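Here is the structure we will look at.
A protein chain is absent from this complex, but the other protein chains hold their places.
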């Protein structure tokens, strides 16, 4: 499934629209949980940018026309974690927060130079085997305390380090 | 402030985009609360459609490019309830639910023939004097039990009766 | 594990305390979800009271001294659904609502003649095989629309029918 399906936007149209409307996104924080549901690890994707910089990111992407939020979450989780990650998308779609990414810096903690994106953010336990695909080099599982270390926070672009801390706060793992 | 400001979409462009992308909305359920914060009444707008049908609606509208969700809420509340309604937008932007309006009926309880809209839904206490403007004829305050009556639910188009019930459920007023 | 462990209350002490303090409870709504996390069924326990009346209930019980809320949820789920139900307790302990059961009727929709109980309410997907134990005769899986039917609501004592509707509202299954 590619994003060039009729009814969706061509790349040019997407560029134009990005300058005119907020774009709906989902952000998923993949986690490992123990038998009691408590978060033990968070998964971060390791990416190498065009300029060689290392960055660590959450699972993130657009919601498409006529796509349910639930299906968008699953599509991006499968795209980034592979087909056997077995994500448990929450029964309720009440997000733990709304992340507002602006093309202008400093309006919120979140920044996306390409667009104004508004993202529904979820914590998603994954039970299966994760095999990063596409442009992600690797997936690393970190403990909550490792995940909020200043070093790691610096490697998360666009404010995603803040979003990760909000997720850990929501699940009671903000030490 | 109109929606023809440069940087936003012309009517034609909006039509085109509506066929290609989910459009980000906010829905607000205006409520009166007592001194303890408990909801005593919900406010519904009375509208007369082009074909003469009566409908009752929540406060609802698009989020614009480069507009914060919080500001979009305030703009639509002021547009529909007037300038002295004194809405108390919640400190947290965690919505009580996400309403997915599809142009196709039956996918979710929510339907919008014009577009695929994804709406962040909030309960908003209003403390001041409400004077409906624009195309709303009147604002009626109803008790929670009046608001969930089958007669009234039938007058709420596009599934907004369900969204109203979800709001009342969230604030503990679902009978 | 019984509730007579030293450090916990004897039956007499429990009676006395119930007349003096709010008692902390958890309520769990067991659900089946599909691959996308959407609720397809809710599980209700069928009980026969001392007077022969049939009632349907959620999984519910006290939190004990020095017990984590998460462990209380698991203990009551195992007690009522058996050891291989495989409940997925949510990663976040933010409850979808607080149910306040009063010994006096009419203060809230919730009523418990024995005590003032305040319950943290959760929706809990269960993936395994459920075998009701203790005083429950049976566990029945119902679709969301079956679960909110007036007949069934009447069989749920103490306001648990309202709590079930709140749970279904929270997961977007309140039609």
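Chains here go by letter, A, B and C, matching the order in which they are written, and residues are numbered from 1 within each.
Rule of thumb we're sticking to: contacts are C-beta pairs under 8 Å (C-beta built on N, C-alpha and C of every residue); 3 or more make two chains touch, one makes a residue touch a chain.
Please read these numbers as outputs of a predicted model, since none were measured by experiment.
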item	value
Residue of C:44, C:63 or C:124 in touch with the missing chain, whole complex considered	C:63
Residues of chain A in contact with the chain not shown	97, 108-109, 162, 165-166, 169-170, 172, 174-175
Touching residues on chain C - with respect to the absent chain	7-9, 13, 17, 19-24, 63-69, 92-98, 100, 102-104, 107-108, 116, 118, 120
Missing-partner contacts on chain B, residue numbers	31, 33, 35-39, 68, 70-71, 74, 88-94, 96, 123, 125, 170-172
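Note that only the chains that are shown with their structure count from here on.
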item	value
Equivalent interface positions on chain A and chain B, same or different at half	same
Separation of mean Cα positions, chain C and chain A [Å, integer]	33
Distance from the mean Cα position of chain B to that of chain A, given in whole angstrom	28
For chain C, residues contacting two or more additional chains	170, 172
